[in-house]
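Selected chains only, in their assembly positions.
Going by the order they are written in, the chains are A and B; count residues from 1 in each one.
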Amino acid sequence: MNEKYYNEMELMICAAARIFEDGVSVSVGTGVPCAAVMLSQKLYAPNILILFEAGGIAPLLPSMPISVGDKNTMYKALQTTSVSDAMEMNQRGLVDYCFLGGAQIDMYGNLNSTIIGSHDNPKVRFPGSGGANDFASSAWRTIIVSPHSSRRFTNNIDFITTPGYLKGPNAREEAGLPQGTGPYKIITNLAVMNFDNDERRMALESVHPGVSIDDVVKNTGFELLIDEHIKQTEPPGEDELKILRNEVDPYRVVIGKKAQ
Amino acid sequence: MDTIGELLGYEDPDKMRGFFRKKSKKLENKIKKLPDAVSEFVAESDYMAIGGFGLVRIPTAFLHEVIKQQKKVATCAFFTSNYDTDLVLINGMMKSVDMSYGIALEALGSPKVLRKYFENGGIKVTEWSNGALAWRYKAAAMGLSFLPVRSMLGTDTERYSAAKEIICPFSGKKYLAVPALYPDIAVIHVHEADMYGNAHIKGVLVADVDIAKAAKKVIITTERMVDTEYFRNNPQNTTIPFYLVDAVVEIPYGSYPAEMPYEYLFDIDYFKRFLQAAESDETFDRFIKENIYECKDFYEFISLNGGVERIKELRNLELGLKGSSL
C-alpha cells in the first residue's frame, strides 16, 4: 500500500456516506453519523431527509451539530417538532435508516451502551440508550459505526441496550419488534460488515485498504461469516475528501478524532 | 419478558384526575422571584422533570438555585440529560432514577465524579429509551395510565425497565406498555411567557408540552415577560397554556451556559471547564462552590464566566452574525 492520504475516520465516513440512496430518510445523532449524512447529501443523495430526535426535521445543516437539539439541527429546517413526533415517524415506518454506535456489539448486531459489569453494581456506567433503542427498533435499517477490537466485538456483551437481531432468526419479530427491520451494515476502522439473511449473523463484506482478513478476524471476539470473495473497501475518493474536509467538517470536529 | 426495574413516578390515573381537578384554572398573577419559586415549590421528596434536551434550553438558573438552597430532590428522569441532571445529582439524595441518557455531555465527554454516583452502586437505575420516556410523559398527558409502544422489546433495556408486555386486541401483536410518568415538579425554560403562565417555545419542543401536562407542579422560567395580548392575538403562540402552570419566573439568559435557540449559543468553554473540574472530587467541589454556592445570584455566575460580553459573543454565534466557528 501507498502511504495513506486519508485517516480511518475519513474512510469510515466515506464508506457510510455511499450507503444512502437518494430520497431516503435517516435518523441521526451527532458525530460520525451526521458527517456521513452531510457528505452523502452533498455528493450522492441531495434529497436525503434528515431527522434529529429532539425534533429538527430536514434542516440544511450548515455545520456539524454538537448537541442533538442544537441550532444546526434546526437551521432552515422544514419543521421543528418533538421527541415523540420524531420517534413516531420512525414507528410509522417512515424512516429508512438510523445510524448508531455502541461500546459493545455481538454477532447479531445487538449493542451495549449502558454498562460494563453488572447492572446493580456496574464497573463502568455509560450514558444509556438515548434514542438508540427506539431508532434500532423502528427504522428499517440500522447502520453501526464502531472502532474494531475483540473487546468491543464480543458475544459476551454485558447488556443489550439496543436490539440487533437479538438471538437470531425471527427473534425480533417474536419479541414484537416491527417486521423487516434490523442491522444492515457495520463500518469500523478495519472493515465493512453486513448480516447473513438466513442466520442473521455478522458477515464480512469488505476489508479496508491495508487491512487483511486475518486482522479483522483477530480483532473480532466471535466467528465472522466470511465467504470466498471478500472485496476491498473503496478508499475515499478525491471528491469525497475535498467536500468532507472543506465543507462538511472544516473544523475537524469529527475527522480530527481518532477512530478508537 | 418480565421486567425488574423499579416503577417510579407512576400514579393511578384516577388519583391524578383528582389532583388535576383541584389545580386552579383562574387567570392569576403567577410571577415569582427565583429564590421564592425554588423554596416554595421544590420539595425534598419530589420527582423532578427538566425541560429542554442535551445542551439546549435547559432551566439552568432554576437548577443552580436548587443547588444553592440544597434542595434534595428524590428522583429525576435522565432524558437526554446533560448538565441539568448533573446538577440535580450534586445535592446527593437520589437513590433511584429513570434513565434513558445521562451523565454525559454528548460528544464533549462525561463528568467523571458524577459517573461515580452510579458506578459505586449508590443509585438504582430503571432503564428506558428516550422514546419510552417521551411516551411515558405523553401517556400522562393524554390522561392514560399507559401507552403501547414498539420500542425496547427484546432487550435488557426492557428487562431493567418497569414496562409490561401486552397484546394488541386487533393485530395480535406484542406491544410494550409504558406506564404514565407524573413528575411532582417540572421546570421548563421558554422564550416568552405572560404573568398567567402562557408560554411560547421556539424551535424544537423536545417533550416539554407533554411534561407540562403530566406534572403536578409546573414552573416556567422565561427569557422575557410578554403581555397576554401576545397570545390572544395569535393563539398558536401558546406552546404551554396558563392552566398548567403554577409559577412564572423571568430570568434573561436563564439557560446559559446551555443554548437558547434563536437567542444565544451554548458556552462550549464553560462546559469544557466543567468536565475538567469533574475529573476529581476536589476540583469539582471547588468548581461548584465558585460557580454556584458563592454566587449571590445567577448574574454573578454569568459575570464570573465572561458576563455580558460573553453573552454577546454567544448571541453572535447563535445568529451567525460573525462567521461562527460552530
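The working rule: a residue touches a chain if its C-beta (ideal position, glycine included) is under 8 Å from a C-beta of that chain, and two chains touch if they have at least 3 such contacts.
These numbers come from a predicted model, not from an experiment.
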Full-complex stoichiometry, written in the displayed chain labels: A x2, B x2
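In this section, only the chains that are shown with their structure count from here on.
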Euclidean distance of C-alpha centroids - chain A vs chain B, Å: 28
Complex interface listing, chain A residues touching chain B: 30-31, 52-56, 62-63, 66-71, 73-74, 80-84, 87, 90-91, 110, 114, 119-134, 137-138, 159-163, 166, 171-172, 174-178, 251, 253
Residue ranges of chain B touching chain A (in the complex, touch as defined): 1, 52-57, 78, 80, 82, 99-104, 106-108, 110, 115, 118-119, 121, 124-125, 127-132, 134-135, 138, 149-157, 160, 165, 173-176, 202-210, 259, 261-262, 265-266, 268, 318, 320, 324-326
